[in-house]
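The complex is shown incomplete by one protein chain, all other protein chains being positioned as in the whole.
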Amino acid sequence: MKTRPMMLALAVAAAIAAPAAMAEGSTADGIAQYRAMLAEGNPAELWELAGEDIWKEKAGPKQASLEQCDLGKGPGVVKGASAALPRYFKDTDRVQDLESRLMTCMQTLQGISPDNFVKGKWGKGEMEKMEQIVAYVVGQSRDMKINVDMSSPQMKKMYALGKKAFFYRAGPMDFACSTCHGEDGKRIRLQDLPNLTKHEGAAAGWGSWPAYRVSNGQFWTMQHRLNDCYRQQRFPEPIYGSDVTIALSVYMAKTANGGTVMTPGIKR
Amino acid sequence: MNKYLMIAPLALGIHLATAADDMTAEFKQMMDGSFESSGIADKHRLYQLDFQAVCSSDRMPSAERLKAIEAEQMKTIRWPSDGKYTGDWKSGEKIAISGRGLTWSDKADTTNGGGCYNCHQLSHTEISYGTIGPSLLNYGKLRGNSEEMVKYTWGKIWNAKAYSACSNMPRNGDAEILTEAQIKDVMAYLFDPESPVNKP
Amino acid sequence: MDQLRRNTLKAGSGLSLFSLLVAAGMVKPGVAEAAWSKAAFEAKKMDAALSALGAGSPAESAEVQLTAPDIAENGAVVPVGVVSNLPDTEEVAILVEKNPNMLAARFMLPAGTEAAVQTRIKMGQTSDVYAVVKAGGKYYMAKKEIKVTLGGCGG
Partner (left out) sequence: MGNPMRIRAAASDGVTEVKVLMNHEMETGQRKDSSGNLIPAHFITELNAKHGDKVVLQAEFGPSVSKNPFLSFKFKGGAKGEKVVISWVDNKGDSRSDEATIG
């Protein structure tokens, strides 16, 4: 918690600097002011707090905690883990993001079926706990550098697939991820759109999700964020933890590499 | 008519496949395994139209390719059946503001919006506008209402791909996002001298 | 319908629970006497809300500062801060003119507590927001217009 004031100062500075360049005049100033005031107290901390307890609680048919879960830095290591995700895991022979990895841990350690999430509802039941755990885990990488290991062929392949998916246009509105996130300085309504094809934008976007959304008072994981992007693209629904979501995550994380983790973030 | 390019999963292990083909096959398999139908958003929506596939890369297609698509898309434009191009600007404003419709959380009977404000500045008073598309402030005032300008605008709203093959703008008429009557209202919003688009 | 809601509110009022907290020693008796200001919170007109607060028509004062953004990206969460430089400020209230119920929050400041509070409120639409302050037995206020913008894509 020592690093908090620093983090807040950075968030305020970023909130003031970023939109000023994008929107014009008083509107931009007003919005910057608004964001700076919000950065003061992020309700995502309530999820972090709950998640830390859940991480240590015995749960599921096997009555075990998640304390032996290996997020890539060894069993039980949470500090810095999410800054280095997604990564290739030998035991599952898959590239996994935080949430698909947590599903693996819950299944193997606790006996909790992935169906709870794949068929679950956001904010309900086991999914609510997942969101709290995610908040806790990503908070443990706050202020660290985004650092995904791209050396394995599996990660390289996922990156290539993710890039392809990013530009894939389909559906009744002909949208792709790149429609909104492929150029600098664009916005939807008053929302600045990070250019996820470049380092700066990817660091801002990937680096600030998962986040608390003030519009609905919910905490959104990255899977939820991607799910809603596809909803607005008018695509069919991506399956929770599916390869397209992980491939896109690898594409964004690699592009963001070296940027700062600002999670959990706070968004409109 | 637009042709569909199917992305059904391909059989793996074809001997002659190159690395790029492998990648394409793997990509198709990934997409097929990653999405499911949800509400009105059927899984078929993953199938790409030919121009969607051509416009799905970080590199622009060749000039000839773009021209061919534009010519093809131009044929889809349906001009107003009664020869009238404009309706009610007040309804047009509501359509321009609404971004509803066609998502899996919408219903089949949801009245679709045009979502114009998501990407364009239009009126002098609405500050919450996007910048993916150009500003359309003073649209009618600046461009006048010559037949050419009115027809171009109608066509652009109906199917933007007829004018720019890989445009970010949806095909509001061709893809049945908006009805002919709704498009007339949006046209009035752009051209009517009384519309807040043209009145400070 | 409205009557039903009022009854429910009354029945479920925090008052009795607060008494329990007092009994449990968690809250000092002095606190419990401050029951929720139902009339002020349920007032649907500005002057009614002010009179329920006992504020009458407060004078505008430069010594009351209302800190809020000019524009709120989302009306669900609008950060608002009030600072009073008036001596003996004992109470601060935040009201939103165009909300269905004007009064959002009221703060009682014992001696030793600075007249500087911040919270976050909901706003249904662009509106004037009022900070009403009681200092030395008199009421003062400051106001500011906050614009509430429309949401993002798909809404």
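Per-chain residue numbering starts at 1, and chain names A, B and C are given in the order in which the chains are listed.
Keep in mind that, in the parts below, contacts are C-beta pairs under 8 Å (C-beta built on N, C-alpha and C of every residue); 3 or more make two chains touch, one makes a residue touch a chain.
As the structure is a computational prediction, the values presented were derived from the model and not from experiment.
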Touch partners, limited to displayed chains, of the chain removed from view: A, C
Candidate in contact with the missing chain, chosen from C:55, C:71 or C:104: C:104
Residue among C:50, C:76 or C:146 touching the omitted chain: C:76
On chain A, residues whose C-beta touches the chain left out of the figure: 40-43, 45-46, 49-50, 214, 217
In chain C, positions touching the absent partner: 5, 8-9, 12-14, 16-18, 21, 26-28, 30-31, 34, 36-37, 41, 76-79, 81, 96, 99-101, 103-110, 112-114, 116-123
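One rule holds in what follows: only the chains that are shown with their structure count from here on.
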Chain contact graph, described as a line, ring, star, complete graph or other shape: complete
Geometric centre distance via CA averages, chain C-chain B, whole Å: 46
Centre distance in Å when chain A and chain B are each reduced to the mean of their C-alpha atoms: 29
For chain A paired with chain C, centre-to-centre distance based on mean C-alpha positions, whole Å: 36
Residues of chain B whose C-beta touches two or more other chains: 103, 117-118, 127-128, 130
Residue list for chain C, restricted to those that touch at least two other chains: 71, 147, 149-150, 152-154
In the complex, chain C residues that touch chain A: 67-74, 76-79, 81, 118, 120, 147, 149-154
Residues of chain A touching chain C in the complex: 26-27, 29-31, 33-35, 37-38, 40, 188-191, 214-217, 231-232, 268
Residue ranges of chain A touching chain B (in the complex, touch as defined): 22, 27, 157, 160-161, 163-165, 167-176, 178-180, 182-183, 185-191, 193, 197, 230-232, 234-239, 242-245, 247
